[in-house]
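One chain of protein is taken out of this complex; the other chains stay put.
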C-alpha cells in the first residue's frame, strides 16, 4: 500500500506553540505511526511549499491512500492540484480528510456543500462515541475515546448525509458533532475524522492513531473496480453478452 | 388523521413525584397538545390497564398514527396486542416511539435488535442538535433544543442504522446519543425520539411538542401504498401488463 | 409555491421529430400539468436562450422548486448561472433533475461525481419499480410504471449513494438503473428522475406526471431551516443559552 501524508505545514513553521508539539510537522508524526502500523506500507509525505504542492503526477499515480491536513492555507493549494486529487479519488484513491480540512477545496468539491460547522478553541474535552460497532474503522477502538483537550467542532455540519456514520462526539460545552463519516465518490472511499487540532497533541494518542490506521486500511482497495466511469458510453443491445 | 396516544400509565399512578408533573398521565398531556397542534385530528388515548391494553381491533383499525410511551410495564403488554400493532405498522400505520419505549417489545420486534443503551438518572442537561435540516421533523425546531433536566441516554444504542438520522444529543456528563431516528418497516413509518423522562416536565416544552407534532405529520400517510406485502406472489410473465 | 420549469429547449426547436411531440417545448408540457396538479402554484418557465438563461436573480429568489431539463446544451449554460442555482439549492430551493440533466453542471457540482451512465436509444420498454413504498414521491404511483418506449439508462450510474432510493428501472435489453433518487445538499432537497427522453411522449403519461407532482411537493419546504450555513461560526461557551 502506497500512502501519501499531505500537510499544509504552516502552523508548525510559524507558530511556536504548535511547533513545540509537532516540531517536524503534523505530517511527520502521522507518517511515523502509519509506517509502524500498516504492514508493508510505502509512506511518503508531501507539503504545500513543495513544487506542485508536493503532489506531482508521479506522486498521485503512486498513491493508494492520501491523508490531508490543512487549515489556513486552503486557498494556497493550486487549483490544478485540487482537480487532480479529485480525479484520483473518483478513480479509486482513498482519501482521509483530517480535522480542519473540512474546509479544504478538495473536500468541498467532493461533497458539493459548504462543509461549514461551528467551532471554538477553548477548554473542551471531546468524547468520541462509536455508533456503528460493525464498521472496520471501529475495530479495537475504545468506546468512548476521551480527548482531554480538543477544539470544539459542532453541528450543524453542512455535509451530505454520510454513507456510513461511524463516530459522534460530545464536548464539555454541550455541543455534539458527527466526527467520523464515510463517503464513497466515484470509485474512491473518503473518511472524514474531526479530532486533530494543531494546538493539542491529539495525533500522539494511541486510540486516535488506531482510528486512522483502521481508516487507511478501509480506504485502501487492493483491486479497484474495473467499471469505466470516464464517459457515458453508448451501449448497443447485447453489449454485455459479447464478453461472456 | 386519527391518532392514538398510548401510555402504560404506571409511574403517574404509583409515584407521587411523577404524578405531580403529570397528574392525568403523560398521555393526557400529549393528547392535549396533539389536539391543538394537528388540524382536524381525531385524538384518543389508550392505556395498559384497559381491556386489550386499550388497543382493540376497532381502535387499531381506526388509527393512522400511534404514539407509544412505556417503561416498567413492557412485559405486561399482551403479546397478541404487540403482534397486532406490529402488523398495523407493517400495513402503513405510523408509530412514534417515545423515550423508554426503546425497550418496548413492539420496537424491539420492528428493529430486530436489543435496543439497549446506557442511561443515568441525574443532573444532566440534554442538548438536541439537528443533523438533517431538510427533514420535515426539524421544521421550526430551534437548534439546539435545550432540556434543562433529562435522563441521560447514551451510545452505543443497539438499533439498526436509522434510515434517516434527524437529531443527536449531548449530555452534561459527556455522553452523546442518536436521539431522533426515522425508520421504515413494511409500509409504515417509525420515529424514535428519546427526550421525555417521566420525572421531568419535558413534554410541556414547546420545542419538544413541535418535534412530536412534526413527527406525527411525517408518519401520517394520507394514501397508504397499494402494494400488497401480505404474501410472496407468483407472478406470471406479463402480469403487470394486464392492468395497462 | 413558486415553481420554475427550466429547459434548454434545443431539440424541440431544431429537430422536427421532437417538435412533433413537444411543439411548444418540454417545458410547456411540464408547466401545464404542474399548474393543474399543484394547488395554488405559481408556475413560470425559463429557457437557455433567454438573458441569463432565464434565471435572473429575481427569478431565482422567487423560486421554491425548480425542474431542470437539459441534454446537448449543458456547456452553454452560463457558469455564473450554475453557481447561483447551486447556492439557491444549498439555501433551501428544491431541484428536480430530469433525464439527461444527469450530465448538467448543476447536478455534477452538487453530486461531486461524474454522473456518467450507460445509454441506448432504441426499442426498449422501461419498467419503473417502487422500492420505498412509504416515500411521499411514490404516493398513488402504480407499481410498476410501464413506459412503452424510453431511452435506456443503465448502471453503473456514477452518483453518490442516494439518501433515499425510491425507484429502480429495468429495460428490455436487460439493463437495470436507479431511476428515482433523493439527495439533500445543504438546506435543499434534490430528486433525480430518469424517465423523460425527448423522442418519446413520456411527460404526457399520467403516472410520470404523478411522480413529478409528488416530487415537487416533496422538494418544497414551506419553512426553510433557520440554521445559518453561510460560514463556520466561532461559538463562545454558552452561545446557545443566550437565546433561551
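Order of writing sets the chain letters: A, B and C. Residues in each chain are counted from 1.
Here is the rule we go by: a residue touches a chain if its C-beta (ideal position, glycine included) is under 8 Å from a C-beta of that chain, and two chains touch if they have at least 3 such contacts.
All values reported here derive from a predicted model rather than from experimental measurement.
Enquirer: Please pick, from C:27, C:71, C:105 or C:143, the residue that touches the omitted chain in the full complex.
Expert: C:143
Enquirer: Which candidate, A:28, A:87 or A:184, sits in contact with the chain we can't see?
Expert: Looking across A:28, A:87 or A:184, the contact with the absent chain belongs to A:184.
Enquirer: Tell me which stretches of chain A touch the chain missing from the display.
Expert: Touching the chain left out of view, chain A contributes residues 92, 127, 130, 132-134, 136, 138-140, 142-144, 146, 163-164, 184, 187-189, 221-223, 225-227, 240-241, 243-244.
Enquirer: Residue by residue, what part of chain C touches the chain that was omitted?
Expert: Chain C touches the chain not shown through residues 125, 127, 129-133, 143-144, 154-157, 161, 164-165, 168-172, 174-176, 178.
Enquirer: Footprint of the hidden chain on chain B, which residues?
Expert: 90, 103, 109-114, 116-120, 122, 152, 154, 156, 158, 160-161, 163, 173-175, 183-186, 227, 229-238, 240
The criterion applied here is as follows: only the chains that are shown with their structure count from here on.
Enquirer: If you average the Cα atoms of chain B and of chain C to get two centres, how far apart are those centres in Å?
Expert: 33
Enquirer: Please tell me the distance, in whole Å, between the geometric centres of chain A and chain B computed from their C-alpha atoms.
Expert: One centre to the other, that is 37 Å.
Enquirer: Pull out every residue in chain B that's touching 2 or more other chains.
Expert: As it turns out, chain B has residues touching two or more other chains at 127, 130, 132-133, 143-144, 164.
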